[in-house]
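Every protein chain of the complex appears in place save one, which is left out.
Residue numbering begins at 1 within each chain, and the chains themselves are lettered A, B and C in the order written.
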Amino acid sequence: MRDSALMRRPAVASEPVRCGDLLLEAPGGSILQLLGKAGATPPSDMSLPEVAGASPGLRNAGPGQWFVVTDRELTGPEIDALAARLAPSLHVVDQSSGRFRIRVSGAPSRRMLAKGVALDLHPERFPVGTATSTLVGQIGTNLARTGQDSFELLVLRGFAQSLWDDLLLMSREFG
Amino acid sequence: MSSYRLPSGGLVDRAASLAFTFDGKPMQGFAGDTLASALLANGQRLVGRSFKYHRPRGVLTAGAAEPNALVTIGTGGRTEPNTRATMQELYAGLEATSQNRWPSLAFDVGAVNGLLSPFLGAGFYYKTFMWPAGLWEKLYEPFIRKAAGLGRATYEADPDSYEKCWAHCDLLVVGAGVTGLAAALTAARSGARVIVADEHARAGGDLLSTTATLDGLAGPAYADAMLRELASHPEVQVLPRATVFGWYDGGVFGAVERVQKHVAAPDPRRPVERLWRIAARRAVLATGAEERPLVFGGNDIPGVMTAGAMRTYLNRHAVAPGRRAAVFTTNDSGYALAGDLERAGVEVAAVIDSRPDALAFPGLRARVIREAVVSDAHGGREIQAVDVWADGKRERIAVDSLAMAGGFNPVIALACQRGAKPRWSDAHGAFLAPDVDGLSLAGAAAGVTGLAACFESGVRQASAALSDLGFRPTPLATPVVEGDVVPAPAPPLWMIPGVKGKAFVDYQNDVHRADLDLAVREGYGHVELAKRYTTNGMATDQGKLSNVNAIGLLAKARGVSPGEVGTTTFRPFYTPVSFGALTGAHHGKHFQPVRKSPLHDWAARRGAVFVETGLWYRSSWFPRDGETTWRQSVDREVLNVRANVGLCDVSMLGKIEVCGPDAAEFLNRVYCNGFAKLPVGKARYGLMLREDGFIYDDGTTSRLAEDRYFMTTTTAYAAGVMTHLEFCAQALWPELDVRLASVTDQWAQMAVAGPKVREVLQRVVDEDLSNAAFPYLAARDVSLFGGRLRGRLFRISFSGELAYELAVPADYGESVADALMQAGEPFGIQPYGVEALGVLRIEKGHVTHNEINGTVVPADLGFARMVADKPDFVGKRMLSREALVAPGRPQLVGLVPLDPAASFRTGSHVLSKGAAATLENDQGYVTSTAFSPHVGSTIGLALVKNGASRHGEEVLVWNGLRNEMTTARLTSPVFVDPANEKLHA
Amino acid sequence: MRYSALSLLLNGLTGNRNWAPAWREPEPKSHYDVVIVGGGGHGLATAYYLAKVFGVRNVAVLEKGYLGSGNIGRNTTIIRSNYLLPGNNPFYELSMKLWEGLEQDFNFNAMVSQRGVLNLYHSDAQQDAYTRRGNAMRLHGVDAELLDREAVRAKLPFLDFDNARFPIQGGLLQRRGGTVRHDAVAWGYARGADSHGVDVIQHCEVTGIRREGGRAVGVETTRGFIGCNKLALAAAGHSSQVAAMAGLKLPLESHVLQAFVSEGLKPFIDCVVTFGAGHFYVSQSDKGGLVFGGDIDGYNSYAQRGNLATVEHVAEAGKAMIPALSRVRVLRSWGGVMDMSMDGSPIIDRVHLDNLYLNSGWCYGGFKATPASGYCFAHLIARDEPHETAREMRLDRFARGYLIDEKGQGAQPNLH
């Protein structure tokens, strides 16, 4: 079995979907959860050199916890190296399969997301670079604003297809 | 049928003629019509029948308070009963049907109730229909139910879609009449985020039906100008066709936008209705006022309507109410209508004014009768005449329409939904609401009259709210208003003398004046009791027109002021809201989200039958060709695990990573058994109690490193356990450094079980899996496929066979499962589902939440010795209470039928042999059953009083529900391998 | 004045001007044998049975608002006796039997309508639980039937059988269950109690309990002190406040439960149905409104009003069960304040003072329990012995561990 074909199958197998000015994508890559003591400050060295080539983003996930997302899938040794450097103040848990990342972009993004998100998504209230965990409809997500009109959502893998379908439904009127 | 449409004027688009039908009859209207205005234009005055007496009813108002003109709109799955014709925009192809009549609107058999009305007064049904007792359900009630109700709902599913949306603003303005527009524009110019919601299709409120001018512009033009400016502000959102129906705590308002209720064929990409939850920092209520009807005999005959409504139909829709009208007024507002009627060419037979000192209205030709009342209106399906009482004399005047101007009730419902009490103002002759909790009232909703004063009021209230929020408000200048009739407050007229006919207070529920008198006489004079006894105010209009009149009449009857009587409680919904809107997209298959295992598609490819388990879909069994029943498949899967090897998806078990230097101590406190000394690389079964001592959940927890554990929970309690652990970590023992992450979705987890499992697994796992190298309860990170993948392997067994659970990153789950199936082919590997897993665990006597049902303690399940003697753990202190250690507790036993061909079901009760089937003799109940291929019969687990000491006893398994009685023997709950040899093999 | 078809006829012919008041509006006396705090369904029923069955007639019922202003007028009118545990089952069946003869007993048509109560199930586990429950009912002689999917479909074809997220597998039916016109229950008991000499005193709020030695000697009220030999508390929703006046802390939290009614419709659904895959239950009133509800809002509250999120959840579950509800409009929502107890079951007991009796903890079972609650409470007050069906409803069961936990949820009221 050592020669078995190992295929990564993401939770939602979909090409990007365009609804008018809206674009829904699943960028893939890796997702790491960092567990610190509640009240801990974010990792001081934001450059995350171990995974620097993977254009990492850091997402707030509650006191003392963060998600690191990368566009490229990280290797085991890369994750190990990061974990070794961050220990013991931060534990690293690989959630690359556990969470699914969805990117929403385009002018109607905010209007579309408002159908499911109770947060005030006004750019002054939820500025670019902010992330928080919240419900989209019935499904829990980690929502980040990555640009004026672009957002990313992290969702439990098991709910990914349902969220994807919901987002398509919410986007229909813009297509 | 002649047309009542005026030759010119109004805000209807005469170029856009719309064909519609009423009771199948083709009619024409114009864009800009409501169904009500179109019906009136077509001379259709009889629109429906009343609830109790089936009296002919027509259009009474031009708005949301309409109690009479309720019709059914649409057909098939789009059938909407009880639609207010006054709120329904006309569209081409609209099909409207009248309600509560049989066989037809004009000839309604139910009208016989009118003749019986002396015996059908308020609460009559409480006094009769009691004999003989059995006839209520059989005879009386079916008759009453058939006669009651209004429209008929469809049983067809709704073809259209709905959605929900959140919105946030600094200021919410409810109502876009002159007051609301002034408030909104003030806020907009101040830079605030503003939402303006108006229930009508076109914003403007009374500006659309007034003949006054503002800064020289006609009302509609002035409204349009304000709307244009609002639209130019990027932070302003105007929501037409949006009714704010409720004010909830925390500054949240609920509103329904009727997005596509005015089109024949809704665009499927958009909802027909949208539910808005509006989070507003401040709100201004500019909801205007309802005109109060007057309570005289026959005040419900078609052709009688409120003066404001008549004026709206006349000026806005260019519909004449008739050829010869009368106006019955208690204040100056009736004169504005009278003037407009005359200008439009409608004869005004009389203005009947209840005041002795009414002023002459310049230019009015009509006869004005002062200090007079209309005591009765006459007519059948249309009004024909009115009796006017003046100077102690009755005069009959022939008319074909009558307007009632009884003063105004400010629309304060929203303001009072959260407990604020309205107070009666003698000066206004009305109930007013206080400003509370960031919500203030403006304009007519605050008792203000006149366009200019309302404008000012809107500006003032918006400015005050904005100042509160730290804005620098930019007040608008009040326009110069000309031609507005501003009614001075006038005392309300509750009790009209000389009334002979039925004088209705609540039109829709047919509550008339005498009913309220009767309620007072019988002891139901409190406003809430009167409401409940007479049903006044309980119709679809929720008393918008009737409540204040009822209060006035109760006050008269009790000899107190309306303020002392007080109002009934205001509650959501301001106007009724559809289930569809409240549901949004969450219905049918989308009622709840689906949670899918990473091996879902893998199982589907292998033909799995899925079953809903919470939000998950789990693979239940995998039928093969030739198998005709699920039992055949399950038996095969079970036997194959016992004989060869099987693979089962257990990914949906909860998985929690517990990290940190104090993780060991933490686990030792959340489990009732010891965890402090669990070595790295080992798994242990754990039992979690609630603080009340009963078992909460169970599962296996493995120590992967000194400061890192991997906990599993049951599927059902995964979320609850995580929340519970967070409570323990944050609220109970914040001094412990422990960190938690849910990793349920990160891992695809497979139970691989059976005597041949080692050979199969070894082909995929790189590490040595020999018994010595990887013994029972070993738990470690492993390398797979020659180092190409990392996973976790646990030597644990739910089936009782030699077994492992292998966890791999979920995205690789399918590849690994495929590889295992390929590797296992020579060994006869088969997938097995949760049904087979259930059989295997019952055979082994393993418990699940069938047994851990929230009422058992460890000893009940044979776990007494697991409870550790340690200083503290959750549940320790309650565990020693009297009832939790008393003899006679239910204890886990096995159960086998004496006749192997016999069977029994879960949920059956256990009776001692020979005992009568009574609750007192109940010995316990069957918690789990399965057909055991191993035993060769049905087997079960049961919780039976003192069961552990009753092995061998014969009992009756009693299922009275299905009339199935089975003799069975209590046994040990472990049916296979009691010595656990297989586990250690 | 006795109500009958004849009295209706005669009064109708005389313009309905001769109807007598349904009850007196007495001034409170200075002392009663029994003072009952709470003029809701349970308090009034207690007074009625005390006077009628147990011969204790020198009784006052004190109500702080108008008669029946508490939960008796705020519920969804359902009656049933489909309980699982021996601590509850015989009690609720006693209540059902009392409902069955109530109207003739108190000469007031409360429209007791045994239209059937159907609990749907959507999974094997739910079927098992209903089997266990149905059998417990049968063991006590209570009617119960298990319907399969097709039998449910035949009865209610408009439920979602084709497109449901959680397909209906069947249901547990109690045909004797049904609905009752709730306000009429309060009025019927009040009128009945009044006719037996009980003083029903409205707008009389109890503000304190006067104790001497180990006894309660009376209550301070907004209408003065009223003395008593025995003091009975039946103020569900506010039991904790009233008990606190006697220095007693209870195993209760007060929670708000919302209820709803739709616009009036021609006959749409002819029994009570509860959804098994979400919180929703519905019946149709004689007036045509669909009366429905769901779960409690979840937080302690005395406000008699609820949260929009709960409204939405209820509507979602409703449309999931009956897709055709989509275009039916919801008319009104309201909230009742429940005594949610720590095991989901009520308390009828004599408590720490010799002559203080407590009736509380009804959770959402209060309405259907009204007759038995009144009867058993009256029994306890009159005889100082618990009625045999209410023996387990003791206050000390929490401390001792003899819980009556139908759902097995433990000591967290908002889960019951």
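The rule is simple: contacts are C-beta pairs under 8 Å (C-beta built on N, C-alpha and C of every residue); 3 or more make two chains touch, one makes a residue touch a chain.
Operating definition for what follows: contacts and distances are computed from a predicted model.
Undergrad: Can you tell which of "Heme exporter protein D", "NitT/TauT family transport system permease protein", "Amino acid/amide ABC transporter ATP-binding protein 1 (HAAT family)" or "Sarcosine oxidase subunit delta" UniProt lists for the chain that's not drawn?
TA: "Sarcosine oxidase subunit delta"
Undergrad: Relative to the complete complex, which of the depicted chains are touched by the chain excluded from display?
TA: Per the touch rule above, the missing chain touches A, B, C.
Undergrad: So which of C:308, C:324 or C:404 would be touching the chain we can't see?
TA: Checking each option in C:308, C:324 or C:404, the one touching the absent chain turns out to be C:308.
Undergrad: Write down which of A:14, A:89 or A:134 is the residue touching the left-out chain.
TA: A:134
Undergrad: Using the touch definition from the top, which of B:497, B:626, B:871 or B:952 touches the missing chain?
TA: Of the candidates B:497, B:626, B:871 or B:952, B:871 is in touch with the missing chain.
Undergrad: In the complete assembly, which of B:400, B:456, B:692 or B:745 touches the absent chain?
TA: Looking across B:400, B:456, B:692 or B:745, the contact with the absent chain belongs to B:692.
Undergrad: Can you list, in ascending order, the chain C residues touching the missing chain?
TA: 238, 240-241, 244, 249-254, 297-303, 305, 307-309, 342, 398-399, 411-414
Undergrad: In the full complex, which residues of chain B touch the absent chain?
TA: Against the left-out chain, chain B lists 248-252, 277, 279, 418-419, 691-692, 719, 723, 726-727, 730-732, 734, 871-872, 876-878.
Undergrad: What residues on chain A make contact with the chain left out of this view?
TA: Residues in contact with the chain left out: 38-39, 61-63, 118-119, 132-135, 140.
Methods note: only the chains that are shown with their structure count from here on.
Undergrad: Which integer distance in Å separates the CA centroid of chain A from that of chain B?
TA: Roughly 32 Å separates the two chain centres.
Undergrad: Please output the residue numbers of chain C that touch at least 2 other chains, ranges allowed.
TA: Residues of chain C touching two or more partner chains: there are none.
Undergrad: Which positions in chain B are in touch with at least two other chains?
TA: As it turns out, chain B has residues touching two or more other chains at 164, 277, 586, 590, 592, 594.
Undergrad: Spell out the residues on chain B that touch chain C in their complex, using ranges where they run on.
TA: Chain B residues touching chain C: 51, 77-82, 118-119, 121, 124-131, 133, 136-137, 141, 144-146, 148-158, 162, 164, 246, 248-249, 252, 254, 275, 277, 417-419, 514, 518, 521-524, 526, 528-529, 532-533, 535, 538-540, 542, 569, 571-573, 576-580, 582-584, 586-592, 594, 611-613, 690-694, 696, 850, 853-855, 878, 881-884, 905-909, 917-922, 925-926, 958-962.
Undergrad: For chain A, which residues count as touching chain B in their complex?
TA: 1-2, 4-11, 33, 35-38, 64-65, 76, 88, 91, 93-99, 114-120, 122, 125, 137-139, 156-159, 161-163, 165-166, 169-170, 172-173, 175
Undergrad: Of all residues in chain C, which touch chain B in the complex?
TA: So the residues of chain C in touch with chain B come to 3-5, 7-9, 12-13, 15-17, 19-23, 25, 66-69, 73, 86, 89-90, 100-101, 103-104, 107-115, 122-125, 127-136, 138-140, 144-146, 157-158, 160, 163-167, 181, 183-184, 187-188, 202, 262-268, 277-278, 284, 286-288, 303, 305, 307-308, 311-312, 315-320, 323-334, 397, 399-403, 405, 407-411.
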